[in-house]
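Read through the structure below, which is laid out as structure tokens, and then see the notes.
Left out: one protein chain. Kept in place: all the others.
Each chain carries a letter (A and B) given by its place in the written order, and its residues are counted from 1.
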Amino acid sequence: MMTFLYFIPNSWLPLLESAFYALIFPGFVAILLLAFFIIWFERKAAARVQMRYGPLWVSKRTGGIIQLLADMIRFSFQEFIVPQGADFIPFVFLPGLLLAFSVLPTVFIPIGPDYSHIFPSSYTLLLAVAFTLVIPVYLVVLGWAADNKFSFIGALREAYLLISYEVPFILAVASAFLLYGTLDLVKIVGIQESTLPGIILNPIAAIVYIIAVIRATGRVPYDIVEADSELVFGPYTEYSSLMFGFVMGVPYIELYSYSLLFSVLFLSGWAPVTGIGFLGGLILPGIVTFVKAVIVMCFLVFLRAVYPRYKLDKAVRAGWSWVFYLALISLLLSAFVSRVLW
Amino acid sequence: MSDQKTPRKSALGEVKGHIDALATGFKYFVDPHRMTLDYPAEAMELPKNYRGFFRLIDEKCIGCSLCEIVCPSNAIVMMQLPVAQPPAPKAGAQGSQQAGAQPAPRPAPRVKKRPLVDWGMCIFCYFCVDVCPTEAFEPSNIHDLSYFEESEYRPTFEGFLKLPESPSRNSRKVVARLDEKNGIRYEEKGDKE
Partner (left out) sequence: MTQEIKTVPFTYEALSQLEMKEGILELQIGPAHAGSGHMRILAWVEGDTVVKVDPDVGFVHRGVEKLSEDRLYIKAIPIVERPSLVDTVNANLGYVIALERLLGLEPPPRAQYIRVITAEISRIMSHLYGIAIYGIFMGSSTVFMWAVADREPFIDLLQELTGARITYSHIIPGGVRWDLPKGFADKVEVALRYLENRMKDYEKVWINNPVVMARSVGVGKLSSQDAIRLGVVGPNLRASGVKYDVRKNDPYAAYADFDFEVPTFKEGDSYSRLLIRVEEIKQSMSIIRQALKRLPEGKVIYEDYYKRMSPLMKEIYDKTGRVKFTLMLTSLSPPKGEAISRVEGGRGEMFYYLVSDGGKNPYRFRLVTPSFRNLPYFTHVMPGHKLADIPVIYGSIDYFPPEADR
């Protein structure tokens, strides 16, 4: 493994590997590049449906893929305005914290069969889910801190939706647990490899999971929190400059970790590719997992081109009625399938 | 037809509605019907009768001020321009239809009245073009104009005698065609005939 790095003491290698995961793939750099891609894709896909071109003029040859970079440069030269009544510390520090927390779940999601020796734990599913669920709490605080009525209402909406869609989400994950009988994501992929992908074993759980993800990441039709036609930009209304870029990026990074988890839980992760070692056991399978996650993300951002926005009370009602029922059914289905298979 | 009730959907109908919507969206994603024009790179060749910038044909104008009177946004002012006194009395070269009827015992005027349009105020209603008894305005289909400095923009009589230069004059020209499938289709200007 990594024989070309002969000058590095052997004992450092695990550390280096971890650093590679955290910083390059599937960690920070990959996320950054992916955020670029997915925002570009979202705009391009919507533009294609909407009889337009979308971003084009920043680097025309590549179809405007570096538009976001240009936007970011523009953001970073803007003045960062802190409103007078805002609670300074949460207002200024929460965007960064949110960004950090949204990256965190990716640590626990394995991208290859060899991941277990990077992050040896048999509770990775639990950890990943736990860390994805932290973010909305900060969002509520952020909405409160801005001292703006629209931010406040946005934060309240987030709280309502959080509660009503967390339960189906956890039930969907629980039915996955019931299905595979383990909380170790590496083993979960192993089981799917030997049988069928989870989306076929329990499609209902996958549907509930997707609905909860759309809600959690504020994709259309669940962009109720930042509904621009009544609440200017929801909890993020008062942000400007680079901070706006941060809070805008958060949902996309969240989307990434959710989709990665989805591809591991329901799309059998790195399924056709398995191996051992750094390259065969992590990078190549990692790419497969990654591509599956990206396809899921592409589907989710594509919804923007089709749907309008849902309404808060209807969404909450749906969360407690048919989504909840579906989640319960998926539990039963999981119990049934696991009894039949195992 | 009249007094309809709005349709309602069953749960199954709702699922079908979702699938229909997604499928239609996907149809356009695969086969986009783009209607935007890539403007500075390619520009639309507007029809001949498009109400764009126009110019004054000095020789045709008889200084009757009708255009000033009719302009709804008061964009036209009549200017008093000194006339270089010609050695010979003026022939009926200009505005022959109007001036032909009356004898010309009067001495040639020292000043001539000429309209000047402020493009910043003009709304391109073409009332002035239509009211002019001698067709002294030459219309064009130029619709875009840009200046780097304010001084270039300021209306001058000399500037009004020629058509402004369109910033998209060197772009690839396309013409818009109505199309049953695509709504508007842009074609190269060449394959018109």
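Heads up, the rule we're going with is that a residue touches a chain if its C-beta (ideal position, glycine included) is under 8 Å from a C-beta of that chain, and two chains touch if they have at least 3 such contacts.
Worth saying up front: this structure is predicted, and the values here are computed from it rather than measured.
Chemist: For the chain that's been dropped from view, list the shown partners it touches.
Modeler: The omitted chain makes contact with A, B across the full complex.
Chemist: For the chain that's not shown, point to the residue among A:51, A:65, A:92 or A:341 touching it.
Modeler: The single option touching the absent chain is A:51.
Chemist: State which residues belonging to chain B touch the missing partner chain.
Modeler: So the residues of chain B touching the unseen chain are 1-6, 8-9, 14, 17-18, 20-21, 23-25, 27-28, 35, 46-47, 49-51, 66, 69-73, 97, 123-127, 130-131, 133-135, 176, 178-184.
Chemist: Considering the whole complex, not just the chains shown, which residues of chain A touch the missing one?
Modeler: Spelled out for chain A, the touching residues are 46, 49-52, 149-150, 153, 220-221, 223-224, 227-230, 232, 304-314.
FYI, only the chains that are shown with their structure count from here on.
Chemist: On a C-alpha centroid basis, what's the spacing between chain A and chain B, in Å?
Modeler: Chain A and chain B have C-alpha centres separated by 51 Å.
Chemist: List the residues on chain A that touch chain B in their complex, please.
Modeler: For chain A paired with chain B, touching residues are 45, 48-53, 56, 302, 305-307.
Chemist: Can you list the chain B residues touching chain A in their complex?
Modeler: So the residues of chain B in touch with chain A come to 21-22, 24-26, 28-29, 32-36, 38.
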